[in-house]
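All protein chains but one are shown in place.
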Amino acid sequence: MTVAPPGPASQDAPLEPLETLWHDRPGIIGFLTTVDHKRLGIRYVYTAFVFFFMSGLMALAMRAQLAQPDSHLIGPDTYNELMSVHGTTMIFLFNTPVLAGFGNYLVPLQIGARDVAFPRLNAFSYWVFFFAGVFMYSSFLIGSAPSGGWFGYVPLTSSTFSPGLNIDFWGLGIVFVGLSTTAGSINFIVTIFKMRAPGMTLNRMPIFVWSMLVFSFMALFAVPAVSLAAGLLELDRLFGTAFFVPGSGGNVLLYQHLFWFWGHPEVYILFVPATGMVSMIVPVFSRRPLTGYLWIVASLVSIGFLSFGVWVHHMFATGVPLLAMSVFSAASFVIALPSAVQFFAWIATMWRGRVRLGVPMLFCLGFFFIFLLGGMTGVMAAVMPFDWQATDSYFIVAHFHYVLNGAVVFPIFGAMYFWGPKMTGRALSERLGRWSFWVMFVAFNVTFFPMQILGLLGMPRRVFTYDNGLGWGTLNLIASVGSVFFALGTGLSLWNWVRAVRRKEPVADDPWEADSLEWSTTSPPPEFNFAALPVVEGRHPLWDATPLRYAVGEGPGTDGLTLAGAVDRRTPVTEGFVTRPQEDLWIPHESWVPVLTAAGIAVLFTGLLVSAGLVLAAGIVSVVVAAATWAWRTEEDLP
Amino acid sequence: MTVVAAGSVPIGAAPRPGRSVAWWGMLLVITTEGMVFAILLAAWLYLRASSPSWPPAGTELPDLRLTIPFSFVLWASSIPVLAAERALARGRLVAFRTFMTVAWLMGAAFLAYTIHDFQALHYGWRDSAYASGFYAIVGLHAIHLGVGLAMVAVVVVKAALGRYDRGHHRSAEVAALYWHFVDAVWLFVMPTVFLLGHLR
Partner (left out) sequence: FAVVRRQRPSTEVSAGEAGEGAAIERRGADGDEDIGFIWWGGIVMPIAVLGVLAFLTVTTSVALRRNTPDALRVDVVAHQWWWDVTYPDGAVRTANEIHVPVGRTVDIQLRSVDVIHSFWVPQLAGKLDVIPGQTNVLTLRARRTGTFLGECAEFCGVEHANMRFVVVVQSADDYAAWSAGERSPPEPTDLAGEALFQRSTCSACHTVRGTAATGTVGPDLSDIGSRAWIGAHTVANTPDNLRRWIDDPSTLKPGVLMPPSRLSPAEVDELVAYLEALR
């Protein structure tokens, strides 16, 4: 059954200029100046994956060093650098941005908007992320990378114990990349509240959109803490302040509180969108709506709140008073409940559904198994007496790889297979995908399960080598072999993607018969996403009303909904809770301002790094000029 | 199935226009900036709680003789901003400019006071965690005030050049909101950093 789209969208002729109206300039100029959320979203994902593979290769080097006892393949200096950069990259430059990238790409499509609320700010976020990554990695050029671990505890990272620039690359880089997350989160929240298609009330939003909303709110409240931790550290290092100097009234535990006040929410900032992806994929492959939609929403929101009350469980061994510790331990138990609710909601969905084992679904099934173990080890770590043994051992390394590399990376791979065809318009190979999944799944457990045992045997983390006599050799060797296969498994997916993009085998608009709005447009979607905005009449627009119905404006101020909006680069801004259009948002054209502003900030940070007043001043001036231009032009984009 | 008739749904506009997305965006900037200050003040109190004496021996307590009057100047500067916002909503651009300029001058006076205050201190930021915190918190607020002054300056110039009219003035709304934030933050910073030191 083929249904022609309604109204003007079905007439071919007027749409030709539309394409040219929305096209970015060709070549490098368009690349640098684009503000299209889809181009930026894909670019976020690609850039983040470059960091993933680089950081993964570092992990492989670490595993090579650890494969045998008393090994001297790479010395302690290099090992500590690899370990620190691996962890920092995975958290700051891979996981957070890759999810922001999917959010960028999918949120406007899923809520039925033509772009995000602040397209230029969006481009700015991307460029800040990009420059921050380059900034941190340029430490390799001067031959000494950060080596204070991914949480850079003071006083080890103070200038007394770590002279040299390497920690400054880290500390300033953390502040720098935080700007990107913050700007991105503001964009998501306003977009989600103010730009949903007609009929998409909050209780009809796709779960992934909910998860990005929670992600963003958590980031707004959490990121300031890590920016301050790293920022005060840099003040200590660069300007000689005494925040973390015990002899001068400073306090080293303050740093840990600041770091983990962000650090714990951060792991859920990563986890929540990953579960959002699972909640999108599972129902589609179970041929059945998600069980307990409201339960899941409530879980996501309560994870958001609770995650701010558990940070001390990372500090159980620091000598915090027992009573305080018990409160945080109990809170860590409570936070398992929303995860349990989600877990059983997915099970229920599959139980009654007819499960198809497509590749995205396989990754979700792998996720269930891995997350079960990762979650259980987390709850074990929340038991204080157990954690006094487990903390800072390989048991914790196993826990967080089960949750980060398993419960977050597996859904991300599932999402690559699920939304990849939408994003590229190219079909991925199911066969390669299956191979990739099975290799990854088996190798994952071969790599990280032994680490749990190693931890219980007493192997501390962040050691570049260990004694022959301790009997840890075999398990470490198994883990190292597993990691090579895990890398191969990810390599298969990388190859699958490259192959698909090269082979140009087109894909249907809705290959999975899914329910949310992004599947109602073409693959890949046109620059304007929707010629006329769809009208949402339930939680599953594409399952509820066949064919999907489209909005026509009624009365003044509503033609942004229709083809007219697409022609003029407009998208409606709605009331917030209700989705009646209030005004039209003019989607700006390409702009140099975002990339230049981000570059100016990079200059500023470089000035701080090398303590060069002139460079710093140049940076400040360029930022001020760029920001003033921005503010100056705010109204200029209006007709 | 009635394909054609069901194909489109008429959608009416909202009865009232709302705040612009830029205003909401600024509200979120303020949320996260507010968090920056909240955490910084919490850190200040944490350091205080873990120190034997606060401020450390030999460090003078903040001098309140100028702080209190100038704090009131800063807080009061929100009043002309409110008046300016009302004027703008009615399209009275000259009144808007005047009120904003008054607010700008009050803010500038406060910034001048802050700089004077720093110069009058007998300790440097390296001397103790107390000193570091004092400089960092008050300095961060001063930077925010500086940004606010720059924004208001842009807005006043734009208004003078006739770039606003009744319906088009979102940068002005945004600047006003930010100004209120800078004032409100001082409601928390001043008591915590200046007054609490005198209590023991």
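Brief remarks follow.
For clarity, chains are labelled A and B in written order, and residue numbers in each chain start from 1.
One rule holds for everything that comes next: a residue touches a chain if its C-beta (ideal position, glycine included) is under 8 Å from a C-beta of that chain, and two chains touch if they have at least 3 such contacts.
No experiment lies behind these values; they were computed from the predicted model shown.
Taking every chain of the complex into account, the chain not shown here touches A. Interface note: of A:Y137, A:Y153 or A:F239, the residue touching the hidden chain in the full complex is A:Y153.
In the complete assembly, the contact with the undisplayed chain comes from A:A508, out of A:V50, A:L357, A:A508 or A:V578. Considering A:L165, A:A317, A:L432 or A:L488, the position touching the chain not shown turns out to be A:A317 (whole complex). Among A:G30, A:G240, A:G309 or A:P526, the one in contact with the hidden chain is A:P526.
On the side of subunit A, touch with the chain left out of the figure occurs at residues 1-5, 9-10, 12, 15-16, 75-77, 80, 147-149, 153, 155-156, 161-162, 246-247, 250-253, 287-293, 295, 317-319, 322, 325-326, 329-330, 333-334, 336-337, 340-345, 347-349, 351-354, 379, 383-385, 387-389, 391-393, 457-458, 460-467, 470, 508-511, 513, 515, 520-522, 526, 531, 539-540, 543-544, 546-547.
Convention: only the chains that are shown with their structure count from here on.
Residues of subunit A touching subunit B in their complex: 3, 5-7, 117-118, 121, 182, 185-187, 189-190, 193-195, 198-199, 220-221, 223-225, 227-228, 232, 235-236, 239-243, 245, 248-251, 254, 257-258, 261, 532, 535, 545-547, 549-558, 561, 573-576, 578, 580-583, 585, 624, 628, 631-632, 634-635, 638. Of all residues in subunit B, only 1, 3-4, 6-18, 20-22, 24-25, 28-29, 31-33, 35-36, 39-40, 43, 46-47, 50-51, 56, 125-133, 135-136, 150-151, 154, 158, 163-164, 168-171, 174 touch subunit A in the complex they form.
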